[in-house]
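The complex appears here without one of its protein chains, the remainder shown in place.
We call the chains A, B and C, going by the order they appear; numbering starts again at 1 in every chain.
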Amino acid sequence: MSTSSSAAPALRVAVLGVGMMGQDHARRLASVINRAELVAVSDVDAARTDAVAAEFGVRAIHDPMAAVADPEVDALVIATPGFTHEELVLAALAAGKPVLCEKPLTTSPESSRRIVEAEAALGRQLVQVGFMRRFDAEYVQLRGLIASAELGRPLFLHCVHRNASTPPNFNSAMLVLDSVVHEVDIVRYLTGEEIVAVRVLAPRSTSAAPEGLLDPQFVILETESGILVDVEIFVNTTIGYEVRTELVAERGTARTGLGVGMVTQTTAGWGGRIPADFKERFESAYDVQVQRWVDAVRAGTIDGPGVWDGYAAAAVCAAGVRAQQTGERVEIALGARPA
Amino acid sequence: MSTSSSAAPALRVAVLGVGMMGQDHARRLASVINRAELVAVSDVDAARTDAVAAEFGVRAIHDPMAAVADPEVDALVIATPGFTHEELVLAALAAGKPVLCEKPLTTSPESSRRIVEAEAALGRQLVQVGFMRRFDAEYVQLRGLIASAELGRPLFLHCVHRNASTPPNFNSAMLVLDSVVHEVDIVRYLTGEEIVAVRVLAPRSTSAAPEGLLDPQFVILETESGILVDVEIFVNTTIGYEVRTELVAERGTARTGLGVGMVTQTTAGWGGRIPADFKERFESAYDVQVQRWVDAVRAGTIDGPGVWDGYAAAAVCAAGVRAQQTGERVEIALGARPA
Amino acid sequence: MSTSSSAAPALRVAVLGVGMMGQDHARRLASVINRAELVAVSDVDAARTDAVAAEFGVRAIHDPMAAVADPEVDALVIATPGFTHEELVLAALAAGKPVLCEKPLTTSPESSRRIVEAEAALGRQLVQVGFMRRFDAEYVQLRGLIASAELGRPLFLHCVHRNASTPPNFNSAMLVLDSVVHEVDIVRYLTGEEIVAVRVLAPRSTSAAPEGLLDPQFVILETESGILVDVEIFVNTTIGYEVRTELVAERGTARTGLGVGMVTQTTAGWGGRIPADFKERFESAYDVQVQRWVDAVRAGTIDGPGVWDGYAAAAVCAAGVRAQQTGERVEIALGARPA
Partner (left out) sequence: MSTSSSAAPALRVAVLGVGMMGQDHARRLASVINRAELVAVSDVDAARTDAVAAEFGVRAIHDPMAAVADPEVDALVIATPGFTHEELVLAALAAGKPVLCEKPLTTSPESSRRIVEAEAALGRQLVQVGFMRRFDAEYVQLRGLIASAELGRPLFLHCVHRNASTPPNFNSAMLVLDSVVHEVDIVRYLTGEEIVAVRVLAPRSTSAAPEGLLDPQFVILETESGILVDVEIFVNTTIGYEVRTELVAERGTARTGLGVGMVTQTTAGWGGRIPADFKERFESAYDVQVQRWVDAVRAGTIDGPGVWDGYAAAAVCAAGVRAQQTGERVEIALGARPA
């Protein structure tokens, strides 16, 4: 097997559960992630498994437990329903295979605890949980700010978590279990503290919520050191997706999720930072450019500015230098463009 | 050769010129881009070529023209100095190999025109120019807005392009040739029009500029249909990197580069849009998560939240559901954490 | 007595209590407010009363109750300590004199209730309470938005109220009584509902707070219809003054206190409105201009641009019209400026 980046072979990954999240992970492994290879998909829905496997040109394995055991599979992404996680993760641990498990790890503290014990008995960490906010640039920055103690001890975290609407069968407990779970983890990640108490309040529910769904809710968490965390969870706003976190610390505040990077307030005023250079500002554009070029070239074409664009730029810039030197308006004539 | 995403083999790419930009492209091809394989690097500086080749575990080819001809090389990224581009690109065209050529295409309109003719004679597009701003989400959005004619015809584009400082030997012409060239291309991309005239004005130069460098400058472009474009180019601000573009059209304006996505002004007011869902907001976090997990697993570990984090979240959420049901403050005790 | 604006005489006002707030009200009545006349100040501190009276050229009345009774006083601004309010307001009611009473109306619900009964017995409203936020443009706008029901029923109000530091002797109860009292009133103003329950939580106190002061606190209010209101009250931030309110309603949200006017979020996106004309944008500049001109003229001078400025503008604009007509750069020479 060849790999573009090192002598080590690519990681052969199977995705278990190919509903919305699982399909998205399959696509990511097949077309975005370097140094990994999507080799199989598995779902209890055999027809769906076959369809997704065909889409990505990989094996369909109808029994997820068989996928865990498969010798051609190095590692697993688990995106099946939460109630199946315990069995699958324990099997992976038994097989010594690494797992990236979508949240929740399991659906009860007891079952999660059993996994903790099993992994501890194994003596090495094989299981990662899919709390992806820890990889979001703003949260990483906010955590660094807290760790630096530059603003002193944290006092509050004010959180907002909003969705436009909910799928059918979403119930009141799921606002906590499926949505606030992200804030639960991110609070632990940001503060490095365990959460020791919780309250849940609620205003009247919105008329946009399905009958019987308590939405929105207001969840108040307390951490070990006494940081107070409030979370507005509102999942039928009709509007869009909004996640914001405001840190209030002893000597300043910081807000993320405003869409302008992290904004701090200190005695020096409010504000943010300016990118240092073009790499920081346009890194993503460079990545997209090269990936799209690679894909176009493999299809025998280009996907971006061509030589005419390069020529036109050269002509305008040459005229620009003349304009600079003369102080005059300089006209540009490109001539006929080849067919 | 295996590939994670399809039956077709990965594209074998050589990077020519491994100065700052070339090394960055080599890293990108080796570790970020899917469906491509970095197979060689080449630079007239033999020692640098060897060092970079060793870093990425690929072949060193000391003569760039040899790299163009190499049968194991499917496509080329050219990041050598501009004056070498004409010869290399023409050789690539002769060899029928696709090229991604860093800007400028060449250093004169005449030589660029020769490449245009050579490619036209070949009858297919093999050369893409590295104007990467066309792949920046905000510019793509702005172009879509112009194309939609929602705000009517464009009247002005006000552009700002600022750098903290310049490398040694940066001269006054280079503010146009190396910097404003990006606005030249992006104006053509945004408007779909050629530029027909140019003026360059300048205030007194900043005292932060090296002796003799005319910095800042003010470049005024006119397009075919009469759109007026002004560009503040200022490359010794001492501050950071800032690129902004404001479209002024008949029925509204739109600004990019404010750090808040595209902001429009119409009779309805000013504002921007809200992400539709978590995929849009956290897509990058998902990608980073999975890439780092793959890399960690290949090194025998994890790089993210583990089972204790999953357990803690489960415990807090279970308590949250009890709090929700009782209206009371519910305490959480996690028990001892396994070593 | 003459008045600039109508046949009716100016309102003769006495300010009772000339500490910080009272002096500010005296200055306002003397130099900003039209159709009123500051005629007297009164404070139990006789020396302070005399000093402030001298500053404004008005009468000093050492006994506030005498000021209430004074036949030359038409109306009263009460800015004495809260514990004196009941006696003074009841005396004003007995005298049939209008009062603008700084908050709190009194220091207990019982005493406030006695004033309510006394005024009701009188059959007309003579007492206004100094909840000045009701006159802030953003709150007025927010109230209008709620009243319009454009965003549906309110669900949450998230409030932040921060001060840089507290005066000596500020105690934990005063965070509620002196600070949150503003949110208490503004919630009633915004929603048109009474508040029916309250909780107070608190994180660990900031180390910047004086020993024994519980700061910050987190106050949760519930209104009649079930709107949930949370208030972060934090009075030793070391930073500055910050008051923000976010309305979360069934079909959208609106934020004030961001410094950009009211920002709404709906399915159409986020944003604000654009001033309709120059009067809206520069109304305050016009007012300041004319007031400073009046004051300068009374002192025999001007305080703003003079005829040289008018001449220079005329010369530049005339050149501008020539430039417009010729398309050329036109130079301007003003000639010597008269001494």
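As a convention for this text, a residue touches a chain if its C-beta (ideal position, glycine included) is under 8 Å from a C-beta of that chain, and two chains touch if they have at least 3 such contacts.
Predicted model, so just to flag it, every value in this text is computed and none were measured.
Novice: With the missing chain put back, which residues of chain B would touch it? List them for me.
Specialist: 152-153, 155-156, 158, 160, 201-204, 206-208, 216, 218, 220, 222, 225-228, 230, 232, 234, 237-240, 242, 248, 250-253, 265-267
Going forward, only the chains that are shown with their structure count from here on.
Novice: Report the most central chain, judged by the distance from each chain's C-alpha mean to the global C-alpha mean.
Specialist: The most central chain here turns out to be A.
Novice: Which chain's centre, taken as the mean of its Cα atoms, is farthest from the centre of chain C?
Specialist: Chain B.
Novice: In whole angstrom, how far does the Cα centroid of chain A sit from the Cα centroid of chain B?
Specialist: 21
Novice: Just give me the whole-number Å value for how far the CA centre of chain A lies from that of chain C.
Specialist: Each chain reduced to its C-alpha mean, chain A and chain C end up 45 Å apart.
Novice: Which chain A residues touch at least two other chains?
Specialist: Within chain A, residues 201-202, 239-240, 242 contact more than one other chain.
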